[in-house]
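All protein chains of the complex are present and in place, except for one that has been dropped.
Let's look at chain A:
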Amino acid sequence: MAGCSFRAIWILTPHHSVAFSRTFPVVERRWRSACARDGEVETQAPLPSDLEVAAAFTDRKQREGSARGFGICVASSTPGSDSWVDDPVTRHIITLHINREEAEGYMLWPVIVHTSGNYYILVLPLVEPKKVREYRKLYQRNNCGGSVKEHDNLSSLLLSLPCITGAFMVAHAIGDLIAGETSDPEVVATSSSSAVGGLLDTLTGSIGIGVAPRPKPTSVPILASASSAATLMGSTLVDSSRTMTKPIDKDLLRGFISGSMPYGTPVDLNQNNIAAIRTTGFGSADPPPADLRQPAWKPYLYRGRQRVLLMTQETINAALYDREDIPDSFSISGQINCRAELEGLPDVQLPLIGVKPAKVKMLSVHQSAQYSDHGEDKQAIVFSPPVGSFVLARYQVSHATNPAPVKGFYQLSLVSEDGGQFLFRLTLMEGYKSPYCMDFCTIIMPFPRRRILSVDGTPSVGTVSMTERSIEWKIVTSGRGISGKTIDATFSGTVRFHPRVVNKSLSVSLSKSVLGCTAAEDSDEERESSNNSVNVEDVLMEKLNRDLEAVDLEEPLCWQAFNYAKVSFKITGGTFSGMTIDPKSVSIYPVVKAPVEYSMQVTSGDYILWNTLARSPHAAVPKDLC
């Protein structure tokens, strides 16, 4: 079956009613003829109505524990459920059982689920009926689980279905649209104080047609940290984290769908392009260049003052243990954002400095770009820039040349069940000289399952504030960034909690569904377990862990099971990995005189100081990465 097309798109509200739906009769026709060719009974069944989809989705949620499902085979899994397939991907590619009163029910697969702004976006791509049949075999298998060594395993099925990947792209694009987010990466112009807008701003600026104001683009990394901060505050359940739901702009959505995927086949999912075409169309001001091939993903050419903005963004994930048996681990992921305001269709060559010493692994580049790696120090990216901001390349560094910007340790000793003593000893920006500048640095000690009564102690630097569930220590506040100097910060104190209230009902229900057993013996267990651990602290943690909730598979670990402090900071003026771009050596062909502005920024991702005195999660380090 050629290409990638969609039979239907549904958007469900948090309460599982259909807020928006769109079906594509052309694609449906193809589906039917394919079914007829294969002799499938599904031919008879038209696409489910909105109500039926909503009912099927609710039904699945009840069957599979949550809207997404277990993802992994649990004790309560039965043949004919997604978790029976025993793969985390079934939290994203689901099956809906459509039950009909008047006719026989049937199975709808693959339904792509994506959540955005509390909405569930469901996309049903067109696949060959025999693929559905293959999946049904996995879905109803009568043995204990699949292995990739078997024929017709889930992996080979997914590999043979690019339309599923396409459906995810569509779902994400729609998700971004209804959440009001843009996928535009952040590019900071160093010369002008104002942030640079997106494509539409460029277009409207040059063409002069007013467009309804859109929310200011927000940078992706900060969003990511915001969502992980939400996690820290103890609201781990995705289903209920955001209660506020923005109404869907249906006109915008309809416009996007008809523009980006006419007749159910996606053409271009770039929101900005679609919006620009919709708003402005193609006038006589935009003749196609006669001598050059204009790419489909660049419907408009830029006109105006020429310049190139480049930005390196790095995110550090770190786990600091301060222990001899576990080495600290750092991983840096970086990306080069670009905004090339160049007229015509030029090629740009971008030499990279310091790729080899930093052992940079180039993960991916933009569709228009090519990465060339010749020799010891001749790495460059050649690209033909699209309009607007885009991510030029993404890379990963496992071997940083710079020292850790925040070093030190965090110790928390729970003296009793309702209180503990803690100690921080940190060194900031050691070994970093100007122009590295730390904009801000904040440390958060989350206690998501305890209510904090009081905190005693004064830090050597900065200020301390307290919320109900966390303690925040601002070492460097924004606006008073530090540059060229090292800060030693210590903070020791005590923290007291309100007495603990055990919420047993949840853990019982969880254990029932996951383990298929009851926690009726709890009282016995509590009495007995204390004998096994000698350490008081372990006993306390074990007690606390007893009513832990299982985290979603999307989380890296069960945060609530550990005591840690999370460091957030932002450093500008350099990269952590040491890989940079020399703006002067950027060459543009055909040659034009365009200034190249380059900025660098390092932000913290999951930068965690684990409590040195307690258990902490760690991972084995592969030898070649050491």
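The rule is short, and it goes like this: contacts are C-beta pairs under 8 Å (C-beta built on N, C-alpha and C of every residue); 3 or more make two chains touch, one makes a residue touch a chain; residues count from 1.
We adopt the following convention: contacts and distances are computed from a predicted model.
Missing from the rendering is one chain, named in UniProt as "AP-5 complex subunit beta" (options: "ER membrane protein complex subunit 10", "Eukaryotic translation initiation factor 5A", "AP-5 complex subunit beta" or "EARP complex and GARP complex interacting protein 1").
Considering the whole complex, the residue from A:A36, A:L51, A:A103 or A:V592 that touches the absent chain is A:A36.
In the complete complex, the hidden chain is touched by one of A:C4, A:L350 or A:I588, namely A:C4. Interface note for the absent chain: among A:P266, A:P459 or A:G573, the touching residue is A:P266. Annotation: of A:A179, A:C558 or A:A594, A:C558 touches the absent chain (contact as defined above).
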